[in-house]
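Note that this complex is displayed minus one protein chain, with the remaining chains in position.
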Amino acid sequence: MEKRYDILALGEVMLRLSPSGENRLVTGKSLDVHLGGAEMNVVTGASLLGMKTALLSKFPGNEIGSYAKRIIASTGTDTSQLVYDRESDARMGLYYFENGALPRKPTVVYDRKYSSFTKIQVEDFPEDIYTATKCFHTTGITLALGGSCRETAVKMIKKFKTAGAKISFDVNFRGNLWSGKEARECIEEILPMVDYFFCSEDTARLTFLKEGSLEEIMRSFGQEYPLTMVCSTQRVVHSPKCHSFGSKIYDVKKDRFYEELPYEKINVVDRIGSGDCYIAGALYGMLSEEGSIMKAVEYGNATAALKTTVAGDMGVSDKNEVELIIKQHKDTKHNFEMNR
Amino acid sequence: MEKRYDILALGEVMLRLSPSGENRLVTGKSLDVHLGGAEMNVVTGASLLGMKTALLSKFPGNEIGSYAKRIIASTGTDTSQLVYDRESDARMGLYYFENGALPRKPTVVYDRKYSSFTKIQVEDFPEDIYTATKCFHTTGITLALGGSCRETAVKMIKKFKTAGAKISFDVNFRGNLWSGKEARECIEEILPMVDYFFCSEDTARLTFLKEGSLEEIMRSFGQEYPLTMVCSTQRVVHSPKCHSFGSKIYDVKKDRFYEELPYEKINVVDRIGSGDCYIAGALYGMLSEEGSIMKAVEYGNATAALKTTVAGDMGVSDKNEVELIIKQHKDTKHNFEMNR
Amino acid sequence: MEKRYDILALGEVMLRLSPSGENRLVTGKSLDVHLGGAEMNVVTGASLLGMKTALLSKFPGNEIGSYAKRIIASTGTDTSQLVYDRESDARMGLYYFENGALPRKPTVVYDRKYSSFTKIQVEDFPEDIYTATKCFHTTGITLALGGSCRETAVKMIKKFKTAGAKISFDVNFRGNLWSGKEARECIEEILPMVDYFFCSEDTARLTFLKEGSLEEIMRSFGQEYPLTMVCSTQRVVHSPKCHSFGSKIYDVKKDRFYEELPYEKINVVDRIGSGDCYIAGALYGMLSEEGSIMKAVEYGNATAALKTTVAGDMGVSDKNEVELIIKQHKDTKHNFEMNR
Amino acid sequence: MEKRYDILALGEVMLRLSPSGENRLVTGKSLDVHLGGAEMNVVTGASLLGMKTALLSKFPGNEIGSYAKRIIASTGTDTSQLVYDRESDARMGLYYFENGALPRKPTVVYDRKYSSFTKIQVEDFPEDIYTATKCFHTTGITLALGGSCRETAVKMIKKFKTAGAKISFDVNFRGNLWSGKEARECIEEILPMVDYFFCSEDTARLTFLKEGSLEEIMRSFGQEYPLTMVCSTQRVVHSPKCHSFGSKIYDVKKDRFYEELPYEKINVVDRIGSGDCYIAGALYGMLSEEGSIMKAVEYGNATAALKTTVAGDMGVSDKNEVELIIKQHKDTKHNFEMNR
Amino acid sequence: MEKRYDILALGEVMLRLSPSGENRLVTGKSLDVHLGGAEMNVVTGASLLGMKTALLSKFPGNEIGSYAKRIIASTGTDTSQLVYDRESDARMGLYYFENGALPRKPTVVYDRKYSSFTKIQVEDFPEDIYTATKCFHTTGITLALGGSCRETAVKMIKKFKTAGAKISFDVNFRGNLWSGKEARECIEEILPMVDYFFCSEDTARLTFLKEGSLEEIMRSFGQEYPLTMVCSTQRVVHSPKCHSFGSKIYDVKKDRFYEELPYEKINVVDRIGSGDCYIAGALYGMLSEEGSIMKAVEYGNATAALKTTVAGDMGVSDKNEVELIIKQHKDTKHNFEMNR
Partner (left out) sequence: MEKRYDILALGEVMLRLSPSGENRLVTGKSLDVHLGGAEMNVVTGASLLGMKTALLSKFPGNEIGSYAKRIIASTGTDTSQLVYDRESDARMGLYYFENGALPRKPTVVYDRKYSSFTKIQVEDFPEDIYTATKCFHTTGITLALGGSCRETAVKMIKKFKTAGAKISFDVNFRGNLWSGKEARECIEEILPMVDYFFCSEDTARLTFLKEGSLEEIMRSFGQEYPLTMVCSTQRVVHSPKCHSFGSKIYDVKKDRFYEELPYEKINVVDRIGSGDCYIAGALYGMLSEEGSIMKAVEYGNATAALKTTVAGDMGVSDKNEVELIIKQHKDTKHNFEMNR
């Protein structure tokens, strides 16, 4: 029987306020508004690819909450599972972001404490969601946010796992939210329930204290936990305006690694959120018809590369665009200057 | 058993391109982009009020079609019933709009011929849509557009009626699309199937050649056709920046008229689409829980008045905002300067 | 001996984020940035008139704090007394503001809790500030904000009074911060120390439970407390775009009322902060060379009317502009269309 | 034999720099760029109506001169008679303009001294221009600018008159450029050569010391000088945003006055230059095929009213638009809300 | 005897609508407006260099047609030969353009069918135009557009050739308008009348099936047809933001090739239209006083390189700017950082 959703994700949504282009926070007269949120980036990205998705989150019951709902809905993501905080201290967390110009680095200023999301409870959601999805996704950020977030996330992972959903988890380590030790201990409790595991090489080494080659590290996760796949993205920062991006996925059962030639000379417009869009593409590659790990690599890389070329945390590329890029990436013979 | 949709509507969507504020088309360096389309305005407006709606339309299978899909989805309207034209002459019709400043009137320049929508066919849609909705809405514009539009609309009205849906129809007469005579003859064929009928006093007189007071005219429609309600909006244009807006609805069965005090001194930001938003509110008033004709009047008037205060053809007001306005409209005692 | 400052004020500064013109929060892509803060509006307004002023406040020690410092400094206000919160939860409170268009009212959404300002302490400031100023100003908002604000404000009022400064106090009642009863009890403790008292007629009646004519009310404050002057502004809201503004000041010692013809047909661009700018003008009128209560009326009214014509909470008018307006206001004979 | 030009005009062109909308010069971060210049407004306005026109002026030989040339050419005005100043102190005069909001009036700050135009010489232009036009136009501003302007203008008037061109002259008195006495004495020398004379009632009284009714004043000019027509515009300033505009023209030979109902409730976007556009319309009315004084009144009024509704000193309305407005102005029966 | 025009060109003009900078069509809220059209780019570019030019084209008789006329006139190009379509389906073709950011390529979405231009007839223009110009220019795009375009263009080429004008022709092959075979057959009929022939190496090989070195190909055109010169531009795309540009011209009579060092490291702002501006420069080089093929190379290259640095399809560089760049390009000794 078909499920109502392909992917449900639990996570916070924040306003992102940024001066345009080369403007600075200290002198700016206006701020561009975007939404941020690792799990939201995953479900909106997957929805644009054609998946049925919804976000589980708690928003303030005011105009800012309505704004966020509207932007998420524009991607086709179902917003009917969102819950609203109507107390007088309801707030959407936010962060300020300023582009860099060397030697000045891009800068993030957080103002995310005490947000409505940190009051989230398992009881905020109906019991029938647990059987309604093929896959549940969350990240280490949700575990680290404080308030009732961690308890809620862990309970939900258990309920979704029990109900038969695949569990997707991205470590997404943030040193300003928790320590490596706290992260490792918490995540190690969850890993026995995870199917799709996303972890960067740096985090594997620094937080999980893994050693050896990247492939040895990825394999060791597969040996310790009943994972289906372990995914690790590989970004090279040539300059703030020029990256290359690729990834490697380990198929635990087959003990095999998948990858393709990375995307080179990416024109970086906005780097934030590209890792989340990788997950959107990879989950699409796994969960869609004729899904496979190789498809996860290809859609993950293309979706991430495309995100890097647009402003804001969220991607805007739909299936047509992602598949055109995949085709052009594989076609080494023709190289037209323009699509027309 | 609950229906999948509360309202389905069939209609064309156009790009609207307009210089901002007081700028002129002949000198403008940039154009603001909005979407126009009478039936789209109805379903998006109703979706913001909480109804489950979808649009039946045909878009070009290119970036402009994707843009339109995205904007419609942002209101929560289901876009899964849209069909795409992938032929080389696929296009979205468009119109240019320039604000007026007396003695210069607002100006519309149409470029809507040969659009993908004019190729629409009954066969573009699955048969199961006819039983999937409580109500089907379309307008005289769709009947007048040429191509296969009229044939498709008439066939659909029959199919929806047969399947038990309420039929909502707005005359929306446009002299540049067809003559009054052609309109009358065509619409008179449809009226036996219509439940909710929207027609302005002017159109009733000029197109349907009705005479007598407005109430006599409304009653005569109810006598000639098996309508449930006849709705007529009443706009007074004090100046391009200041209107008042009210409406009258005739309950055919009870032979009774409903109205309330009109909204006075509306600050007009953009008048286009407010009539469509009236219909969104009125259908919500009828079709929602505890629906009634009086509720149709109140929600219709409030939704229309609110639309008039925002740029673009589509409304942006959700149920919270509409209900706050209704409450303030009724509360003649308190008059705070600000909501805070 | 000349004092280092003419006016010191204690108060919170907030970011104000607002969509431009007729844009809405739910659809906006960018937000204009302004600063808000009743006491800041007073000292910046007075600085533009030529007074030596400084603000006592606590800002987050990040880019947002630097932004605020920069804007305040641009008016000539001394920013060397600002203190900075460098803890990880440091934040500047903020509010979202959206213009109205009837029947939609202007809307404020607050997100000001847990701000760095609410941690403010008397110990944050050096002891030599108490003898460094002619006048100290604060408002009921500071008393109502929670955290250590009230205690700090009350202590400072005592210290400044003891050191010989004039105490200026604006009730500025906000029902979403405290109740009328709490406000009344708190302010009645302070009133024995106040010299310049600003209170609207509505607040006098609703919060202080005064009765009788406005003049009777103003006189009663002068009878109960050792005030020098009692000021009450009089705004008439003809429409959101058209106000008139005047004021009445009661000279307690002389038992005499001062006023002038109000400013009529003000083109309202942004109403917020005009009451604070009234105080800036009135304090200038009292404290500057050849100061007098009549000068307080004239400079107060002109500065408030001018504020109403510019965007943002803060005024931008300097002494030249204020004095030109006062001259034109008094000159009923000449009425040129333009200054050139 | 057909002349190469219908109208040639001599006059200065200035940059106009203005903060957009309600922004202020003291806080603005950007300035909108327009061109100003009474005579330029006349020839560009007449060119849009279909006349063959050119401007006689001197521009700096730099990018700013090129900018001005480009804008003037966009109206179809011939720019081949412009001359360029390539000295190191070449400059285009400029003025800053800020909109008003009552009680603040619109403000002009001039920075026009030492401009390249003030070096203009009769020798800058070829001798064949004098026979190349039906009509030559200039204004009192050119006479008042200093440098070699007055001498050049007076010489040119003589040469054009001698060559058989009609002489059009607008007093356009500016008290900051010269005194009333100086103006009167200078203009009285020119008036014996003038055919079309434009003078406001106020200037006639204050500068030319005329008395009696407006019609008596206009007739007296016709009695003293060999004028063909005397034109006087009549503006009523209801508020900065709402004017009405009409005019009266005296046909000297027939001793008859022409006028029509004024344009009422004009939505003022930018008032500057509307008087010049009146002249553009009036000269078109006189000089075009089937020209007449009544046509001068109608085209003058419509062109002026339309100018008032667009930003910048120059009009943008072509013949189609002006004639649509004239038709709607005369048609008191139909009053559609929109052109479509 | 001097001709009225140096160059007349026949071609379509389209609106180009593009989101600014890095914005995307699917998310854009506004679109920048430019004009596109290969032949228009040639005449406007040549007019800025000082040539007397006019465009032969058909525009809709509405505000969009007026807009286009205004922009073309701003370059000094004569717009008096434009004809207008006043039928109800009159339209200006348009295209949407979005910048690329690797791996996303720049994208063009056409909506140009059924335009007013496709109704163009020889009869739309007076017979005296054929003797009024030194040179007539058109391109393969006009031949490929459908409607009456090809017939009109071929007839005009014959009439201009007969009247003694030089015929300039640019192949400008577009695979989405016609096939290579159709193009070859059509153009081979025209080539016996062409004097100045512009064809890229790629098109020569793919469409005209030429083989051998570029010089052999260029020479073979000269052997087969009575051409005066054969021009081929050479662009190297290092990246979307960095091109180099040069060209080679074959003097058929002298059997000699002309070229210069290419422009290297061009900062690409907008690549579209640079090929057309090359032609503008080359025709200026040939047709102006002291014209020569070497001058055609130099002005062609410089005008093309400059176009690449400005937004929009049309160039904006006048003779001063082009000659400054030529001088700096030849001056290998001095390399100042700035012009001042």
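Going in written order, the chains are labelled A, B, C, D and E, and every chain counts its residues from 1.
Here is the rule we go by: a residue touches a chain if its C-beta (ideal position, glycine included) is under 8 Å from a C-beta of that chain, and two chains touch if they have at least 3 such contacts.
Because the structure is predicted, anything quoted here is derived from the model rather than measured.
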item	value
Touching partners, among the displayed chains, of the absent chain	A, C, D, E
Hidden partner chain, touching residue among E:S88, E:N176, E:Q223 or E:N339	E:N339
Among A:Y5, A:F59 or A:Y110, the residue in touch with the chain that has been omitted	A:Y110
Contact with the hidden chain (one of E:I72, E:L145 or E:I266)	E:I266
Absent chain, residues of subunit E that touch it	21, 263, 265-267, 269, 302, 305-306, 309-311, 316, 318, 321, 325, 328-329, 336-340
Contact set of subunit D toward the excluded chain (per top definition)	17, 20, 25-33, 62-64, 66-67, 70, 88-89, 91-92, 96, 98, 107, 109, 111, 113-114, 176
Residue ranges of subunit A at the interface with the undisplayed chain	21-24, 26-27, 100-110, 176, 237, 239-241, 271
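As a working rule, only the chains that are shown with their structure count from here on.
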item	value
Interface sides of subunit C and subunit D: same vs different residues, half threshold	different
Degree value of the rotation bringing subunit C onto subunit E, based on Cα positions, nearest 5	180
Distance-maximising chain from subunit C - centres being C-alpha averages	E
Centroid distance [mean C-alpha coordinates] between subunit C and subunit B, Å	47
Subunit E residues counted as touching two or more neighbouring chains	26-27, 29, 66, 70, 107, 109, 176
